[in-house]
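Yeah, one chain of the complex is gone here, protein chain that is, but the others are all in their spots.
Chain nomenclature is as follows: A, B and C, assigned in order of appearance, with residue numbering initiated at 1 for each chain independently.
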Amino acid sequence: MDRNGFSGKWGGAYIPEVLYQTFQELKEEYARCRKSPDFWQEYLELMSTYSCRPTPLTYAENLSKHFGGAKIYIKREDLNHTGAHKANNVMGQGLLVKRMGKKRVIAETGAGQHGMATATMAAKFGLECTIYMGEEDVMRQRPNVFWMEKLGATVVPVKDGSRTLKDAINEAFRDWVTNVDDTHYVFGTACGPAPFPEMVAWFQSIIGMEAADQILKYHGKMPKKVYACVGGGSNAMGIFKRFLEETDVELVGVEAGGHGADSGAHAIRLSSPDATPGVAQGYKTMFLQDEDGQMKHTHSVAAGLDYVGVSPILSDLWEKKQVRFESATDDEVIQALDLTMKKEGIIPALESAHAFAGAFREAGQLSPDDAIIINQSGRGDKDIFTIAHAYADPSWKEFIIGRGKEYSKN
Amino acid sequence: MDRNGFSGKWGGAYIPEVLYQTFQELKEEYARCRKSPDFWQEYLELMSTYSCRPTPLTYAENLSKHFGGAKIYIKREDLNHTGAHKANNVMGQGLLVKRMGKKRVIAETGAGQHGMATATMAAKFGLECTIYMGEEDVMRQRPNVFWMEKLGATVVPVKDGSRTLKDAINEAFRDWVTNVDDTHYVFGTACGPAPFPEMVAWFQSIIGMEAADQILKYHGKMPKKVYACVGGGSNAMGIFKRFLEETDVELVGVEAGGHGADSGAHAIRLSSPDATPGVAQGYKTMFLQDEDGQMKHTHSVAAGLDYVGVSPILSDLWEKKQVRFESATDDEVIQALDLTMKKEGIIPALESAHAFAGAFREAGQLSPDDAIIINQSGRGDKDIFTIAHAYADPSWKEFIIGRGKEYSKN
Amino acid sequence: MLLEQQLRNALEKKDILLMTHIVLGYPSFDVNREVIKQMVENGVDCIEMQIPFSEPMADGPVILKANQDALAAGTKVEDCITFGAEMVKEYDIPFLFMTYYNIIFKYGEEAFFKRAADSGIKGFIVPDLPPEMGESFLALADKYNLAPILIYAPTSTSERMGELAAHGRGFIYCVARRGVTGKKSEFDKDFDNYLGRCRAATDLPLAVGFGIQDKEDIEALKGKADMAVIGSRTIKLVEQDGAKAVGPFIAGLK
Partner (left out) sequence: MLLEQQLRNALEKKDILLMTHIVLGYPSFDVNREVIKQMVENGVDCIEMQIPFSEPMADGPVILKANQDALAAGTKVEDCITFGAEMVKEYDIPFLFMTYYNIIFKYGEEAFFKRAADSGIKGFIVPDLPPEMGESFLALADKYNLAPILIYAPTSTSERMGELAAHGRGFIYCVARRGVTGKKSEFDKDFDNYLGRCRAATDLPLAVGFGIQDKEDIEALKGKADMAVIGSRTIKLVEQDGAKAVGPFIAGLK
């Protein structure tokens, strides 16, 4: 990232003037933290006592045999407190907020995962907390809303635009410009105005650092390939960052193919020609937008990947061909999820299952001497409403109908 | 445990003759495993690569301040793979099954937690798997049933008796006597015929071993008290075992008080006079039974504590006054849960919240120089249907009603 | 007369004896009375009366349901003992109590033995009480001269059978197959081998139970076993066709 927050020609900080000063403070505090070994030490300690770091690297023996190719290793971000890699970023920003002396945090959330993580951090650090969530996501992800409220957060349903993640981000910015003095906006992914992309990627880089040590310990050498799903790009950047130094490791980002690359109902920014460069939500990247620059509707079975933009750092790595991008459709993702549950007893989040789908396509082409790593960004049991729905499970429907009737009565 | 499987006068193996031989084999294999340092090493490796061991010990700073007494530490079994301490036992038994060469596992489950863990282990180890679950629990815990099925297990709803945990255990025994040659019954708690109580406690003792090291590291000395909820007794034995050696550490087991000790609707076996010695489900312990020896109905907001018996090892420790037993009512438990979520950003399972409730009552009486440990046996987000229901959350009800209507349409 | 002697006497007149099973209080003691009458009048040699228990771990669906319904109807252990005494007075064949150990344990072992002995009951079948767990139980059986019926299973090793024989009295209950009560058993080569092992391990009479349904099954046991046990089959019969159907059914087995 250069002085103005660009990676190559991507990124920057396209922010209203009212936020200028707070971004200056944020950048300065962030720079101090990056320079201070104590800060990283404090971060590691927090993550190893409050969350479960280092998270394991699991050898997926059955899947490896099934595909008959590379040894498949799974980096288990699902075992983090709150169930996803989102905790890494949020707890890091929490430490920053404490240092800046702010008393309130806000955040956007799509799947609810980042909202849960932020509400959790706010409870732990004694901060006021407001979460913006598209009205449609509030409906889809009611369990997460319930928990956020129980954790003490106020959840505001956003009724504008497509009523999903990008609208929640806009609304969070509106809150921020209003309450900038005492409020920090905990951005949830490696997007948004600088320094967020770099800062979020930094906190998440703990994933790749651990994974590199672990794969050397178990496999004796670097993996051939590393796979991660790409929504905003934070879990991908988190695991990729360390491996960018290793020129023989191929990095593969898997985007949400939705109903297919040709369907118009997807969230493929980098691995299809549908996206073009643009500036929105405070940064420049590849966006799914029309010829006038209006953002399009996106679709994915995974709420956390259902987003119009992508990390500017990834756009840069894409352009420089340092990361290869693929996509997986909703159907492929459900299949990959199914196989992973049955073979390994592991339930990836729908988001993470994209990385699995991408890896499964290619694992057979490698040799058993090779290893690949799949980043399991989160756990799937949070997605019961979506997954059971996708399977059209009859007993699940019956259960919900029965409960609904019971609640209608009183 | 003596030669016949008794701890003091409790325990034993009251089993049908058809199981005699298989118990001989099990006891022998278990004895071999206990003697072999390699086995424990293999177990530790599995638990640190597939699950997240050692699980953290979290300092609950806000709760400690809130009560103004002892420093409160939380042992985080919720961060295990599948979300509870049940994984420790199940993965251990999985290794044993591999050594015995059996191809199929069965298990009972109440809350669904042990069923989930067993289905997970079976997927990982490539075993066939059948889970018995009381019909009432199947209805209460549909999400867990869904996941077990997706993990490849067959879930059999048990329609006999009170259609809850104890009936599921009977039914699992019926399966076992039928399929004894190729099947292992993965008992879910430190109950049942010997060697199960001791064996399950052994696998779970990893909790206390880690916790002792951790508290010495963070606090510099042993804790004053250690709290655990008591259903069958496996998480309690797991954390207590190591501390039994430390005579200055008081161990407190918290049972399910349900609607109150005088209500008849509870599952208090050791801390009320309602239970009497008995023999059922293969072992001798304190049971909630009538004067004829017929088992009573029990009640708890936490399905995993809703059980008529209790570990014979705990009955022995109770009799010898090495463990103190208390109970917490449903209402106290919901309050403790609420406080823990808001103060620490941590969501205990309803079962675990009993331990929190017990500890909260007493924390203020100690000094800040003292530490106490609460064993958080599992995470509460699995309990959304029960917890949201207990809170009578209106938006949750609305959400379920809406979903139900949608499903009724097609 | 002791149970074993009683059975040996009966065996002098028959190729194979017949033991039947009822669940006390199911569907009522009145029906129990009628069923036992029909059984005895049609030549049953021994009857095991099950005192219902809430957790009948070794029983299949038919007997399990009978246990539950008996309890739901309010059946008490005391009623069962009284009823047993009444039957002993009424009929000249040996009666046994079958139940799970907790019923006896909770009643008080010695009290239970005393009551049973006073009532003229001949022995106990307790499927969840292996001899290792039954030291005091076996001692009391000796003291009160009641037969503890021990159980062989196809999974029992010959060594184990020998151990069990040492503790058994009256007869040995040979479970025909793995599993619970109620399902049909195959009387094949494996079964013959198993029964051969049983015979070699003990001098006590051998009863065979689990899944015996009809005359054919009983014929197949002649010469190999001393007594056939009919369990779930008559319970189902009473459920479907009433107590009166039991007499003709039993008569038809010979």
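Descriptive notes on the structure:
Everything below uses one rule, namely that contacts are C-beta pairs under 8 Å (C-beta built on N, C-alpha and C of every residue); 3 or more make two chains touch, one makes a residue touch a chain.
This is a predicted model, so every value here is computed, not measured.
Judged over the whole assembly, touch between the missing chain and the shown ones holds for A. When the omitted chain is restored, the residue from A:S263, A:T276, A:S367 or A:S408 that touches it is A:T276. Among A:G293, A:G364 or A:P394, only A:G293 touches the chain left out of the display. The omitted chain makes contact with just one of the residues A:E28, A:E45, A:D160 or A:D369: A:D160.
Contact between chain A and the unshown chain involves residues 4, 12-22, 160-161, 166, 170, 173-174, 177-181, 276-282, 284, 287, 289, 291-295.
The rule is simple: only the chains that are shown with their structure count from here on.
Using the average of C-alpha coordinates as each chain's centre, A ends up farthest from chain C. Comparing per-chain C-alpha centres with the mean over every protein C-alpha atom, the closest match is chain B. Chain B has its Cα centroid 33 Å from the Cα centroid of chain A. A separation of 37 Å divides the Cα centre of chain B from that of chain C.
Between chain A and chain C the centroid-to-centroid distance comes to 65 Å (mean Cα coordinates, whole Å). Shared interface positions of chain A, i.e. residues touching 2 or more other chains, are not present.
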